[in-house]
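Only a single protein chain was left out; the remaining protein chains are all shown in position.
Moving on, here comes chain A:
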Amino acid sequence: MAAADSPSAALRRRDLCSRGIRLAGKMRADVVDLLDIYVEQQGLDASASVAAVEGVPLAAVERWDEQTGTQRLLENLAAYRAFRALLAQMLEEQREQLGEADAGLGRALAAVLLQVSAFTYHLEELLRLESRGIPGEEGDGPPPPPRLSLFEQKLRGLGVLRELAQWAVRSARDLRQLAKPGSATGTAPGLAESP
């Protein structure tokens, strides 16, 4: 494996970051569309506030500009692994509730799940490139949540999709930071001060 700071590694990193940025952009667009479908099909109010749900990784971060490249990659990886499990769970619940009656929502969920899986792989590749060990997944994912009522399941699904949409934006920004020339995963490139 090339050293993390070799020219070929830098090129590979830039390439992975570019493709990752495009993937994150597509993922966000699809999640936004999925949110519209989900809200309508589940009979929810699009403006409803949803409290933070246990197990859903929050995109919100303080001092984002001070994060190192490795921190960015690790936080992204943990988040998308969690989303992969959450979306799989949503898909199963949706099939249980509606069966084939709502194939459109199921297909849209499955498509986003696929993109989340692809993005997770992308992040793992970037971590391998940085010669960082990839943290193992904890067991089979988050512990199964307590059985929720149908309405609670719907609200949790809304929370999952909203946070995923935020993460997709954050991930594109994170990868742009990583793709900056001279950006090493151990240092935190700061924002340029405005004049």
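In the analysis below, a contact is a pair of C-beta atoms (placed from the backbone, for glycine too) under 8 Å apart; a residue touches a chain by one contact, two chains touch by 3 or more; residues count from 1.
Simple rule for what comes next: contacts and distances are computed from a predicted model.
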Chain not displayed: protein name in its UniProt record ("Aspartate aminotransferase", "thioredoxin-disulfide reductase (NADPH)", "Ciliary neurotrophic factor receptor subunit alpha" or "Large ribosomal subunit protein mL44"): "Ciliary neurotrophic factor receptor subunit alpha"
Given A:107, A:128 or A:180, the one touching the chain that is not displayed: A:180
Residue among A:9, A:78, A:111 or A:169 touching the omitted chain: A:169
Residue numbers in chain A that touch the chain omitted from display: 25, 28, 49, 58-62, 64-65, 162-163, 166-167, 169-170, 172-173, 176-177, 180, 191-195
